[in-house]
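This report concerns only the one structure given below.
Removed from the display is one protein chain of the complex; every other protein chain stays in position.
Chain lettering (A and B) follows the sequence in which the chains are written, and residue indices restart at 1 in each chain.
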Amino acid sequence: MDKMLLGRYINGDSLIHRMDPRAKLFLSFYFIVIVFLCNNWQTYVLMAALVLLFIKLSDISLGFFIKGVRPLIWLILFTVLLQIFFSSGGNVYWQWGPFTVTDRGLLNAVFVFCRFVLIIFMSTLLTLTTTPIEISDGLESLLKPLTKIKVPVYEIALMLSIALRFVPTLMDETTKIMNAQRARGVNFGEGSLIKQIKSVIPLLIPLFVSSFNRAEDLATAMEARGYHGGEGRTKYRKQEWKQNDTIGVILFIVLTAALIFLRS
Amino acid sequence: MSGIIDIKDLCFRYSQENEELDLSHIDLHVNEGEWLAVIGHNGSGKSTLAKAIDGLIAPEAGEIYIDGEKLTDQSLWNIRKKIGMVFQNPDNQFVGADVEGDVAFGLENQGIEREEMHARVKEALEVVGMQDFAQHEPVRLSGGQKQRVAIAGVLALRPKIVIFDESTSMLDPEGRMQIISLIRQLNKKEGFTVLSITHDIDEASLADRVIVVDDGKIIDDSLPQDLFQKGNQLIEIGLDVPYPQRLKGELAQRGIDLPQEYMDEGSLVNWLCRSILKN
């Protein structure tokens, strides 16, 4: 449970930390889109160089990012294997029934792998350098135009920020309940499938009960502090768009142009 | 004389199916600046009373006046501005993602301007001694620190009454003592009217007046020192027996003659010293 890196903020005061969360959010999404423009060595090298530059600027060691890949490694390997064995075209190196290994397939597999790693590195960079509250504030402000079509953006953002706020609390709670049930002889993740499914019940029911209790307490506390919907609320935090954010956006526009130029 | 809290014949039940009232014909008068401790064993109805005062539950009958204003659906939000509440579980009342964000939550609800908010958050955090933790997330705080943040969140709203609903019961001894001395400061120095719902003898002994709730009724209303004389009966009504009282009991069993009246720790130490070190 502790190994989950996504969503874990690392305190710091680097150039990347100081960027406006709206800029970071927008550019991260944008990055994921333009990764799909890459289709040859040149474009991937360019993107990798950019990601490494950002990581350098964030003052966070590369180790954290590599750890971020780990939880998704099976998904990545699966996709890579699909590419290796089921691509067609190019020189055939090996063939057996429906499986074919071709040079194009191998190349694609490498590219897919790179694409995964780049996207994970970039989203890890976002969550490592941006607090959850900044992310939800940023989302709220990016989605604000949607209030025009009656989307309750404010409530969604509050929900998101409370959810994020309670993630560590619930993780703790989960660990505690798992330990308590282990002490009563439950073996999580062992035995037959039915046994494993059964072992989830003593974990899930207490978690539901405690979450409902928490939710009730929290609702009472919020009401006592005068919360009655998003209307007329002011915001404590201000987001400031700075020069660096503009530079970031320009950098990405140039990058897009370069990618279009370099791709084959 | 009208007090800051006036309750007349208040009745409440959680569910219509309940035969018994959960609050039964409560009459209560609290003066401005007073510290009232509310005690009672778990399930006696003392927290329900606090929730009723803040309009968090709707009574079946009776009236509540806060600062001269009757509590109704219309006056509710205005009245809540006058009352701050600190609850039992430090984790379940932390709304913000970090300390200052949490203190600001109530201010945001009231639509206070940003400049003003920053000033008030800073000030409130200084009162509770948490200014150095402004950017900390709740996971990095102890229970006592979270409760101090909750108190700051209340202070920033500048209420007249602060209700502590068993706010010290989940804390370790250090956190507990910090919160008790903070409550004392708020009442004695800053002049807040304090209602503290508690099992804690140290907390109750600092109050000006103690009411005992049992089965949804107020069964006693007295000065702390008068209540503490009840000795072992205190356990039944949800309070510990004060240490001097316990020791007096043990001494009496060994045939020592002690003064009848309530003695706090200092006076018992003096009395014992006088009797032992006579020469």
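Operating definition for what follows: contacts are C-beta pairs under 8 Å (C-beta built on N, C-alpha and C of every residue); 3 or more make two chains touch, one makes a residue touch a chain.
We adopt the following convention: contacts and distances are computed from a predicted model.
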| item | value |
| --- | --- |
| Per UniProt, the name of the complex member that is left out, chosen from "Energy-coupling factor transporter ATP-binding protein EcfA2", "Acyl-CoA reductase", "Peptidase" or "Cytochrome c oxidase subunit 2" | "Energy-coupling factor transporter ATP-binding protein EcfA2" |
| Contacts of the hidden chain among displayed chains | A, B |
| Identified contact with the non-displayed chain, of A:Leu53, A:Leu81, A:Ile201 or A:Ile253 | A:Ile201 |
| From B:Asp9, B:Glu69, B:Glu116 or B:Glu174, residue that would touch the chain that is not displayed | B:Glu174 |
| Positions on chain B where the hidden chain makes contact | 41-43, 142, 169-170, 172-174, 199, 201, 234-236, 238-240, 243, 246-247, 250-251, 253-256, 265, 269, 272-273, 275-278 |
| Residues from chain A at the interface with the omitted partner, ascending | 2-3, 61, 63-64, 67, 173, 176-177, 179-187, 201-202, 205-206, 209-210 |
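In the analysis below, only the chains that are shown with their structure count from here on.
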| item | value |
| --- | --- |
| Between chain B and chain A, distance of the C-alpha-averaged centres to the nearest whole Å | 43 |
| Partner chain B, residues of chain A touching it in the complex | 131-133, 136, 161-162, 164-165, 168-169, 213-214, 217-218, 220-228, 232-238 |
| Chain B - residues contacting chain A, complex | 51, 54, 56, 77, 80-81, 83-85, 87, 89, 91-98, 100-101, 104-114, 117-118, 121, 137-139, 153-154, 157 |
